[in-house]
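Here the complex is missing one protein chain, while the rest keep their positions.
Up next, subunit A:
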Amino acid sequence: MHEISLMHSILSIIEKSARENRMETVSKIKLVLGTESLVMAGALHFAFEQLKQKTLAQEAVLETEEREGRDFFIDYFEGE
């Protein structure tokens, strides 16, 4: 239910890290969602499409992988 605010934090973490790594665009973001984390992949993708505009990740694709457990983390991102 709070995927929009979660995606907001994800994008700000990634933009910060991309800048630190002197990257101008982000092309891919990979997340891991624990089956017990209660985060819905569909809602995250929806939020991503809305929120990525005007960020370094505006051209990026989002990949989500489900795993057992409570984890919910940003695995990696790609760009140049």
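As a working rule, a contact is a pair of C-beta atoms (placed from the backbone, for glycine too) under 8 Å apart; a residue touches a chain by one contact, two chains touch by 3 or more; residues count from 1.
Assume contacts and distances are computed from a predicted model.
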Per UniProt, the name of the complex member that is left out, chosen from "Methylmalonyl-CoA mutase", "Cytochrome P450", "Hydrogenase nickel incorporation protein HypB" or "2-oxoacid:acceptor oxidoreductase subunit alpha": "Hydrogenase nickel incorporation protein HypB"
On subunit A, residues whose C-beta touches the chain left out of the figure: 1-2, 5-6, 9-10, 13-14, 17-18, 21, 23, 27, 31, 36-38, 71-80
